[in-house]
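Missing here: one protein chain of the complex. Every other protein chain is in place.
A, B and C are the chain letters, set down in written order, and residue numbers restart from 1 in every chain.
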Amino acid sequence: MSTVAPPHPLLDRFTSVRALTDTLTATLSAEDQTPQSMTAASPVKWHRAHVTWFFEEFILWAQPGYAVYDDTYRYLFNSYYEAVGARHPRPDRGLVTRPGIDDITRYREHVDAALIDLLQRGDLDESACALIELGCNHEQQHQELILMDLKHLLSRNAFEPVYVDRPIESSGAAESITWRSIATGLQQIGSDGAPAFAYDNEGPRHTVYLTGAEIASRAVTNADWLEFIADDGYRRADLWLSDGWATVNETGWAAPEYWEYNPDDPASSTTFTLSGRRPIVLDEPVLHVSFYEADAYARWAGARLPTEFEWEVAATDSESRRGQLLDPARCHPGPAGQAMVGDVWEWTASAYLPYPGFVPANGAVGEYNGKFMSDQHVLRGASAVTPAGHERITYRNFFPASSRWAFTGLRLAR
Amino acid sequence: MSTVAPPHPLLDRFTSVRALTDTLTATLSAEDQTPQSMTAASPVKWHRAHVTWFFEEFILWAQPGYAVYDDTYRYLFNSYYEAVGARHPRPDRGLVTRPGIDDITRYREHVDAALIDLLQRGDLDESACALIELGCNHEQQHQELILMDLKHLLSRNAFEPVYVDRPIESSGAAESITWRSIATGLQQIGSDGAPAFAYDNEGPRHTVYLTGAEIASRAVTNADWLEFIADDGYRRADLWLSDGWATVNETGWAAPEYWEYNPDDPASSTTFTLSGRRPIVLDEPVLHVSFYEADAYARWAGARLPTEFEWEVAATDSESRRGQLLDPARCHPGPAGQAMVGDVWEWTASAYLPYPGFVPANGAVGEYNGKFMSDQHVLRGASAVTPAGHERITYRNFFPASSRWAFTGLRLAR
Amino acid sequence: MSTVAPPHPLLDRFTSVRALTDTLTATLSAEDQTPQSMTAASPVKWHRAHVTWFFEEFILWAQPGYAVYDDTYRYLFNSYYEAVGARHPRPDRGLVTRPGIDDITRYREHVDAALIDLLQRGDLDESACALIELGCNHEQQHQELILMDLKHLLSRNAFEPVYVDRPIESSGAAESITWRSIATGLQQIGSDGAPAFAYDNEGPRHTVYLTGAEIASRAVTNADWLEFIADDGYRRADLWLSDGWATVNETGWAAPEYWEYNPDDPASSTTFTLSGRRPIVLDEPVLHVSFYEADAYARWAGARLPTEFEWEVAATDSESRRGQLLDPARCHPGPAGQAMVGDVWEWTASAYLPYPGFVPANGAVGEYNGKFMSDQHVLRGASAVTPAGHERITYRNFFPASSRWAFTGLRLAR
Partner (left out) sequence: MSTVAPPHPLLDRFTSVRALTDTLTATLSAEDQTPQSMTAASPVKWHRAHVTWFFEEFILWAQPGYAVYDDTYRYLFNSYYEAVGARHPRPDRGLVTRPGIDDITRYREHVDAALIDLLQRGDLDESACALIELGCNHEQQHQELILMDLKHLLSRNAFEPVYVDRPIESSGAAESITWRSIATGLQQIGSDGAPAFAYDNEGPRHTVYLTGAEIASRAVTNADWLEFIADDGYRRADLWLSDGWATVNETGWAAPEYWEYNPDDPASSTTFTLSGRRPIVLDEPVLHVSFYEADAYARWAGARLPTEFEWEVAATDSESRRGQLLDPARCHPGPAGQAMVGDVWEWTASAYLPYPGFVPANGAVGEYNGKFMSDQHVLRGASAVTPAGHERITYRNFFPASSRWAFTGLRLAR
């Protein structure tokens, strides 16, 4: 009597991750999916193809008998993997009119079918499984990027379009900040990727010595930020790092990205959201501030940013609590609460550097994280556009100091 | 017994011009119509909307009872008319995902209906007629821009797409150049816009004194250009204007735009066309050279470029002959022949300056031409993507010296 | 009985030109002579060496037995002569600390001695004489450049130094403009360089047809310009060429270069001069305006700029009159008078293009003028820092449309 192997447990994981990408992009027209609004961002259809390319490049191509879908796609949808070969120039991703969105749907279906077939055979080795899990995490990361990049693109549109018709919420004031202690002494930091998945940059798990500190019970809110603005926070050089002050003067920043600040009536200021232009909600965490702004705010508040180690120790104590994670029906945080994971990425005082003993993964996927370890700043937590299941206490997000288009905010330490 | 006024003679003109735009863009996907491949170019869908806006802004809004289609369109699709008011930043035209191409089709239909209604009433005053004729010419000019900009965009695509599936033509060598005399003495130049339409910059018709010259019987061909390259034309500073030489060194130009020049076998060089990548055809006029290159070539050939006055006098003698004008089934010139109008725009030695007594048209349309009269170079003739009926002997086209994306070539004088 | 040939008549010319350079730079310290305040300008000591290099390169090196002074000087002090070979990058002229100013004095003395020896021998051929005359004109041109560049450099100094201690002059109002007729018909323009010297770009002398016009009796004054500013001249797009308006918006121009315009009390505005910061004198010609500003002013005044041909015809009628030419004790124009040559260079409506039949001089000196004939604008007349004897009715000065550091103004035509 013959037996059929049960499908691989990764099958559900894979299909549900792929389905979420389809859900997030289903209502976007070909026009919406094509442009690139700045070099750091990518077109939606490019994201849809690139995450597919990742599975094809790193898993399918190693499979006996797999036929390449299209050599030119390999060139077009490689992001930055030098080991894979030449690739389309990043600033020109918005010029790729062909393949169109339907071609990319077919490409996704082709790769889905091949992956599902592979997973249904059920005999994958550990390395292939690890790469599929990596590919799922990679696609989740791009789900967040899709929403970040889409928000940036739509914000440049004169119609200020609504992507998701979230009802306007009203709320009262945020609760006052209380301070939680972080003990002096040795702590274990990071993850070795087991039992649960982690990126290579989250390990090795290692020891650090912490000098005692306190960390705020909630993130800085829009109400807090309005006070900073009202107190000339953007006009006082003494509050800023030198590079930050130079950036303020070059860019004219006077409020977070997407804000229309009304100096005559600050409470009537608005911000662009994925639900169009909306009033500033006072008790929501402030969003779309750069590291420079976060650092200046902390100095103004007589505090500082936590290091990523302090943050991780504090977050471990409240691990079960989650703020808002990605809900396709809202894509926006709720009021700032007690959770440290969700709502908004939090800038830390830490530079993005390798942990002691860090070794990048073997092969081209080793380029995923390690080669960016200079002049970037670590953010911890997760945001209201981070897919549920992708967030981790040990997760190290990173951006340059002047970036503002991620869903970034901050939490004070002292 | 009541009589119905016959429709205005401009009605046919208007509907056929509008129809050609639809024909040219019918096969282009939403993705193809959305991006802007450089600041000087515009998205296809922007062109389709802008030419429509022109009719709405300058003709319909003056009509009693006309209701504005959409205030934001007025902002989005104004190109450069300061008198009309604020407008969307030119470098961001490729970010306008909404309105989409179907919205723009509806906008075109709305304005068409209103214009046709107006023309069917048949009682338009002279000024309105002149503006409608201007609008038709304007749209024809943008039909050429659509094809120029589309060619540039598609050339950046890794697939090198085919817009029109023109068969590859073979041909022998171009006939040798013969020289036609231009007499010394006074000549009348330009047009006052009557009886036939002309732009304001083509007048007033006026007298110039020409020193005798000779002009070549045909345009410079690809075969000619291969000789220039082979003789180190792009590497000899003595052939170039100072700004041209600086441009060569900054850009690395070593052949016309879109060429892939093969130094080991020049005859096997290719160029990108609206029919995809094709071999260089030796007896076609060279295309996509800048003023700097045209000027350097002429110096290399022991000749010079004609002035626009010499050109106009010479062209008047051969007025009935036309080279290739826009044929949607080819969009590419044939072999260089005796005609001076059609095939390729010809750089002249003349700067784009006002004729004696030039006065811009009244109102915002006065910005159409006059405000660009500095640091541009006059081209004469017409190209294989100029709509038939739009070409004129007195037509003054103009581009900056380093522009190469128009269908530009040259003819020698001495 | 032996006879000694009398010294060549060029000897006095040569020595007096060289002496004026020494006079102009005698009071400038090594520090003053070293920096380059923008790429378009050069250090004073570079000018002193470059004009010397010109004599060495184009005259002495052809002389039998002449020994090169220093090979590196040949590299350092070549300005833009491609035919001569590689040269020091233009933007780095301010980094040439060695040779120092005393080394350059020695270089000047060496070349002077060799030239004087050559001229005293008295047997120069016509070609060598022409080159020496060219070298003298070249040095005179650089005398003006020295003062332009020095003014620009000193204007950037926080002390606003005084180069020449000119007393402050007071004056009443300029006389009203009257209009002089320029007849319709054929006119002869330009010079063939005989009997008096002219640059190659001033010829060949040739015929042009002029449509009748009128030209103003005096240049536009500071009082006139204050009216233009007061009437929002810098804020009305309709007055400006498109490129000019873009330049105004990029640069924030709201008054001529070097002005400190006081909007609350325009009459108390000041300007930086070679005598330090001084009040605006109402009846002096306006100085340091760009072509764009000159063109916008003319449009505002209901007039236009004259063509260079109209200007030359009008100036020929008043040839004997001269405004202020270079007086080392003032370096600044007096009140605007009837003369067309002197006081201030006048922007014309003409692009800088070759005259019919223009052929550059043979050899490397052919690069002197011809290779700049694109995208520059012709100025006529001469300024208060043009050395006497260097001015000519047929002289064609030229600068890009946005240049303001030459002593540039305008005169109206209509």
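One rule holds for everything that comes next: contacts are C-beta pairs under 8 Å (C-beta built on N, C-alpha and C of every residue); 3 or more make two chains touch, one makes a residue touch a chain.
Values in this document were obtained by computation on a predicted structure and should not be read as measured data.
Asks: Considering the entire complex, write down the shown chains that touch the omitted one.
Replies: Across the whole assembly, the hidden chain touches A, C.
Asks: For the chain not shown, which residue from C:Ala19, C:Ala62 or C:Leu95 touches it across the whole complex?
Replies: In the complete complex, the chain left out is touched by residue C:Leu95.
Asks: Using the document's definition of touch, tell me which of A:Trp253, A:Phe291, A:Trp345 or A:Phe407 contacts the absent chain.
Replies: Candidates A:Trp253, A:Phe291, A:Trp345 or A:Phe407; residue touching the omitted chain: A:Phe291.
Asks: Considering the complete complex, identify which of C:Ala49, C:Leu76 or C:Val365 is in touch with the unshown chain.
Replies: Residue touching the absent chain, from the options given: C:Leu76.
Asks: Could you tell me which of A:Thr211, A:Thr251 or A:Ser268 touches the chain that is not displayed?
Replies: A:Thr211
Asks: In the complete complex, which positions of chain C touch the hidden chain?
Replies: Touch set of chain C with respect to the missing chain: 29-35, 37, 45, 72, 75-76, 88, 92, 94-98, 100-101, 153-154, 156-159, 161.
Asks: In the full complex, which bits of chain A touch the chain not displayed? Write them out.
Replies: 80, 82-83, 186, 206-209, 211, 237-238, 240-245, 291-292, 295, 349-351, 353-354, 356-357, 371-375, 377, 401
One rule holds for everything that comes next: only the chains that are shown with their structure count from here on.
Asks: Among the chains here, which has the CA centroid at the largest distance from chain B's centroid?
Replies: A
Asks: What's the distance between the Cα centroids of chain B and chain C, rounded to whole Å?
Replies: Here the centre of chain C sits 38 Å away from the centre of chain B.
Asks: Any idea how many Å lie between the Cα centroids of chain A and chain C?
Replies: 59
Asks: How big is the gap, in whole Å, between where the Cα atoms of chain A centre and where those of chain B centre?
Replies: 46
Asks: Which positions in chain A touch two or more other chains at once?
Replies: none
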